[in-house]
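Structure record follows, encoded as structure tokens.
A single protein chain has been omitted from the complex, and every remaining protein chain is retained in its original position.
And now, subunit A:
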Amino acid sequence: MYLLVIVLPLFSAIISGLAGRWIGYYGSSLLSNICVFLSMFFSFFIFYEVGLSGLPCFITLSTWVNTGNLLVNWGFLFDSLTSIMIVVVTVVSSLVHIYSVKYMEEDPHVPRFMAYLGIFTFFMLVLVTADNLIQLFLGWEGVGLSSYLLINFWYTRLAANQSAIKALLVNRVGDFSLILGILVTFCTFHSVEYNVLFACASAFSNYYCNILGVSVHSLSLITFFLFIGAVGKSAQLGLHMWLPDAMEGPTPVSALIHAATMVTAGVFLMIRFSIFLEYAPFSLFVLTVFGSLTALFAAMTGTFQNDLKRVIAYSTCSQLGYMILACGLSNYHVSIFHLSNHAFFKALLFLSAGSVIHATTDEQDMRRMGSLALFLPVTYSLMLSGSMSLIGFPFLTGFYSKDFILELSQVSSYFSFNLSYSFFACWLGTISVFFTAFYSFRLLYLTFLNNSNIVRIKWFIMHESSLLMLLPLLILGLGSIFIGYLTKDMFIGQGSNFWGTSIYVIPQNSYILEAEFLLIHIKWLPFFLSVLGIFFVTLLHIFPLFLYKNVRYNVLFYQFAFILNKKWYWDKVYNIFLVKPLLIFGYLISFKNIDRGFIELLGPFNMSVLIPFLSRKVIELQTGQLNHYIFFIVYGFLIFFTLFVPGLIFDIEFNSYLIGIFCILLVFI
């Protein structure tokens, strides 16, 4: 049962990938749905057995690599953290499967799509269940690969190709860092197995490794490299550009990759290595700063995006920032709580957006929508509940995790005097609540409530999606309303022993109790900020005439919105200062000057020019004139007598012969 959860999606992927030609649309849809649903049910059992009953399970299949110190097994580790992750992954994956049966109905390549979804789920499960770093890396790369395949699903589109390549390459930057992290781990611990690593971590808390004569705190270095890996995968600030661009794939793909599974891999990695992070305060600092900056940056960028899916993508980015922030403040269980909650409401938002896009016949620009609430009441209400959950409206799912993260950050900014950065992080996180509310409601207004800008012909064909698409939405909607409340005590309850040993927090870093006794107005602050955000966006979008002159065309506001719409010019800056110089370097220096220039000049090209040149010179000596030949004979004799005969007599050094011969050759040439 444990392995079946992992293997079933692979099975369906192989069948529908290789035999898709014969089983067709219905066959592949049915098969992959059945497989992934079975996988989901088994993962519930695992959740019960491992998570609720507290029976972690290790399965070792066989040896993978066994050389010298290095022992890598095909091993699977099921602890509380893994059980949560596989539940999240399989639930969202199966809902996306059932959704994409209808959504991709008219696509000619459904078997391929189902195969990719299956591969993706499989690799994600390998990632979360791995019991060593190498196997985690297998899942990590596999997820990146299948994200490439999925984003590039409509491979005839140039934009899809570009953004798939971008996603893969930007991820590779992080993956490289993850490799470095694994190497440093192996150098330090001489093992890559989690059991060994986590058991020995505290013993290595003061271990310094020597790199080029500089001794570096080993755990800090490891966690720093792992964090850069997580930056790539979880789209933190700096390597976040691939996530919004990855919206070129089909919408279910966005829901799967960018809501629940792939981007959470980075956060999962951080939570998995909580014990390392605990002994590396510097990395905690980096995590906190990056997480909070990402949260604020992405939330601000999301405010003035006009693409429906891009807004949600930036909101994903922002929420991932919250998760990393929570990790940085040593509240890993809150982070994973937010992760699982976020999976529900973000998948809901993405799939609802897919429903909207489906209804408006592939219109993604929010400015060309409006008044859709009249036509898509179910989608509207679901999206409203998803958005409410996202902005942390009280007693919805997002409230329990997001506001708790904010409260914890407030606590840490007040109570831990050695963590001055958490003050910074706390206010950045709190301010981004405002923007979260702003863009969520801007999306709702522009799409569902404002006056319509849609082409009139589309009114007549617009319809609510069929039940096969609405069913996953309904399930996710229920989830995004109730899941937080239902699982709150399990995840972050006071003294909950659900996590067992899968998460480790140093006692002096844990101040979860203090969060309960915050001042009441601090606790209400995020709510008021979101209400403020809703208020502002309502002013802007519901009463626009009143504000046109004062706000809309205000230069400052206009410029600000413009920059936000252009995503702070991150892409442009990267292109100008990084991508283009690198491409030019690659072409001019390494290709033209070194490869085609220097090396070829020394190597084959030079030889192929030099030797014919020399031989032509020698050939030219043979003129066919008899007296020239005689000249050479006599000249040769003279050389022989002048150089060698005196040498034999007077013992001249050998080098001077060489010099003489060289001079003679030069003369000939």
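Going forward, a contact is a pair of C-beta atoms (placed from the backbone, for glycine too) under 8 Å apart; a residue touches a chain by one contact, two chains touch by 3 or more; residues count from 1.
Throughout what follows, contacts and distances are computed from a predicted model.
> Name the absent chain as its UniProt record does, using one of the following: "N-acetyltransferase domain-containing protein", "tRNA (adenine(58)-N(1))-methyltransferase catalytic subunit TRMT61A", "NADH dehydrogenase subunit 4" or "Electron transfer flavoprotein subunit alpha".
Choosing among "N-acetyltransferase domain-containing protein", "tRNA (adenine(58)-N(1))-methyltransferase catalytic subunit TRMT61A", "NADH dehydrogenase subunit 4" or "Electron transfer flavoprotein subunit alpha", the correct UniProt name is "NADH dehydrogenase subunit 4".
> Looking at the full complex, which residue from A:Val214, A:Val555, A:Leu626 or A:Leu666 touches the chain that isn't shown here?
Here the residue in touch with the unshown chain is A:Leu626.
> From the list A:Ala203, A:Leu374 or A:Val634, which touches the chain that is not on show?
Checking each option in A:Ala203, A:Leu374 or A:Val634, the one touching the absent chain turns out to be A:Val634.
> Footprint of the hidden chain on subunit A, which residues?
Here the touching residues of subunit A are 618-627, 630-631, 634.
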